[in-house]
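What follows is part of the complex, with its chains left where they were.
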Amino acid sequence: MGAAPSELTTALCGCLILLIPFAYAGLALMSSGMGRSRSAVHSLIAALAAAAGAAIVYVAIGFAWQGTPATPSYGLAAGGVVWNWIASGRFFFGGLESAGGTGLLTACFGVFACATAAVIPLGAGEERWRLGPMLASTAMLAGGTFPLYAHWVWGGGWLASLGWQSGIGRGFVDASGAGVIQVVGGFSALSITWLLGGRRGKFSQDGMPAAIPGHNAVFVTFGCFLGLIGWFGLNSSAAILFYGAESNRVPLIAVNTLLTAAAAMLAAALVTRMRFGKPDASLSANGWTAGLAASSAGAAFQVPAEALIVGLVAGVLVTFSVEWLELHFKIDDPAGSISVHAGGGLWGLIAAGFLGRFPIAGGDGQMMAQLIGVATLLGLVLPLLYGSNWALNKLIPYRAPLDGERQGMDLHELGANAYPELVSHFDDIPQR
Amino acid sequence: MGAAPSELTTALCGCLILLIPFAYAGLALMSSGMGRSRSAVHSLIAALAAAAGAAIVYVAIGFAWQGTPATPSYGLAAGGVVWNWIASGRFFFGGLESAGGTGLLTACFGVFACATAAVIPLGAGEERWRLGPMLASTAMLAGGTFPLYAHWVWGGGWLASLGWQSGIGRGFVDASGAGVIQVVGGFSALSITWLLGGRRGKFSQDGMPAAIPGHNAVFVTFGCFLGLIGWFGLNSSAAILFYGAESNRVPLIAVNTLLTAAAAMLAAALVTRMRFGKPDASLSANGWTAGLAASSAGAAFQVPAEALIVGLVAGVLVTFSVEWLELHFKIDDPAGSISVHAGGGLWGLIAAGFLGRFPIAGGDGQMMAQLIGVATLLGLVLPLLYGSNWALNKLIPYRAPLDGERQGMDLHELGANAYPELVSHFDDIPQR
């Protein structure tokens, strides 16, 4: 971890985190636009409820287990060293206000970061995920998996200490949450999509996917702009809090964030144009957001040319990932959340193994450290997310009944349509 | 009033106020979505015009009468002490630039705060309030009632001095405008709604209200996210300017703001679900905003658990208040502005009597001070608002003619529909 930030940098950081809600506002608008009009407001109510529930649970219990390097914590002895695996702070931000330092600021950042992670799965589960189980799943994320992994990476936990404890590079480095926020959110999306299954009408009898166009592509593309601003907040404040970036670095972080998103968007547009004859608006927007997700790994400590490279690859990857998940794994992810956030985030974490100059002392083998962090996401976090959601799904079924899906989640769960005055096509679900 | 903020805190505060316009942008979008499509752009043009008019009039004359504790002012002797009731500053921010200190910053904050108050009544009067009288009413608010009450609370006026002059608690405390902005705006909404009467078709012959669904619930729910960011600006900058909050408090203020809105939104969803079988999207959004309004009283100086409690109650209250005003008082408030802003704000002010640690010297009896502030709103500010609007309505009638209401305010006052290409239902107004 870097040196304590100056008073000026700390104060600025406290303002930068105020931009983070634009990240989940943008994602929520994009998800709504990528779904059909019959579930348009359900999508946004879910986002408000997820952000609300995540914030409350994280403040109540989550941060106590995430902590900061200064929080008391539990260790597990293995291989001759003690691995710090969970903090034991106080609930409801207890004692943080009087403790001084950046503890309270870190906790407040965590609230917005956790809310962002909680909104990511909604785009994958939309049009069929019931609100009640969604809130329960959000509570598990905000009170369990998210703070746990955040502790490992940012709270002085074992992934961060791989460097000074075992000499593996600088330890696992995740400058602004490509792993902690994006992949954790994306893997949550993957878990619930597996459990929910596809929307009625998405896959034919022989398993071929049908395109179900979103109802408002303006929301989708406009959401990209809002997401960009939210990521300015994420990428700069986390780099300040966890890796000692100084305030004069903020403008470059913002430019790198934009460049990564820009390159990814143009790459996705180009790939879809080459493959399908025309650039695809929705996949181009996915490209932009995948670039943002990837930028969270290292944009804070890269030069612009490196940020461009990270973005280019992210944009190409996302177009193939979306298709690949749909065709080969029968995964129906209306907003592309899995490919965008888990895919983009994983790529960013790997790229940070060879691109960027992180201001932490450390030796060789950074790529090994990054791979250990990625393997932990795949081997521990994903099973944990899948398992907990699997159990919860047994208890309270996630999926809306067929009839609810047919009339739309707006009418089914909220009792009213989003656009009651506008005539819509309602004949596009096969009557199987 | 608190100590003078440090140079760093002052500079940050000057940036935090730049977020405030998101508050009225969010409110404007919500109002438009809660109205019918035939008046959709009228709603936003009204918001632009109200913000514009309020800013101009407040800069021209309003702030001169609001002032700061350092501005010369007039007193009224009563009960042996002199009560400061109005400032006598210079028009057009005269002399502020050269005076130094936070005077100019306070005045600039006031411009955005006043514009927020001016946008609040629009949601109550939409679909029938003509633009011309609306602008005139806004001018009265921005040049009269708003700065007057703001002087009493924030400008060194009598409500603030209840503490050191009469030993009633710390004097009336309104950390970020729950009274000055939200209740004043909400009471202005109440006044004009009384004068306007309900929309044609809202109440049947026997007085039963009919539901008139808003045309775009995505705008309504998405506006909640924007409002949140705007309230970050309001709640942090006012607490800095008027109660000596330091810059390191900003993150906690933001988290408390989110928690209050979050708890209120979830409470409103739960209450509507219990009462009507399904959570109501529009009332849940109202809950969120009522939480924001309530948060402005004390979120800056509460701990997270207190912020949660304030929000929970605000969310429950707003659902009953909306119904109660409609059923028992025949008040047609399409966007719920009265319940959200006046209701939420009043509750917040009372809650601040027993929740929160305000950094001002003072004795017992804070609840008494709060009740005096609330009583002033009810007994002086509301009559003033109603009276001035009553007189203005005599001069230039507020209400659009029946025919204008039938075709919609967009066509009637602006000559064009908001969505000329989209087919709409136009048969929902009874042809009485």
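The chains carry the letters A and B, assigned in the order they are written, with residues numbered from 1 in each.
Quick note on the criterion: a residue touches a chain if its C-beta (ideal position, glycine included) is under 8 Å from a C-beta of that chain, and two chains touch if they have at least 3 such contacts.
Being a predicted model, the structure only gives us computed values, none of them experimental.
Student: Assuming all chains share one sequence, and 2 are in place here, what does the full complex add up to?
Tutor: My count for the entire complex in this file is 3 copies.
Following the convention adopted for this analysis, only the chains that are shown with their structure count from here on.
Student: Please work out the Cα centroid separation of chain A and chain B, and write it as a whole number of Å.
Tutor: Chain centroid spacing, chain A to chain B, equals 34 Å.
Student: Which part of chain A faces chain B closely enough to touch in the complex?
Tutor: Residue positions touching the partner: 7-8, 10-12, 14-15, 17-19, 21-22, 24-25, 28-29, 32, 40-41, 44-45, 47-49, 51-53, 55-56, 59, 92-93, 97, 104-105, 107-109, 111-112, 115, 131, 216, 219, 410, 413-423.
Student: Please output the residues of chain B touching chain A within their complex, sorted ascending.
Tutor: 8-9, 12, 15-16, 19, 36-37, 213, 215-218, 220-222, 224-226, 228-229, 232-233, 247-248, 250-252, 254-255, 258-259, 261-263, 265-266, 269, 276-282, 284-285, 288, 303-305, 308, 422-425
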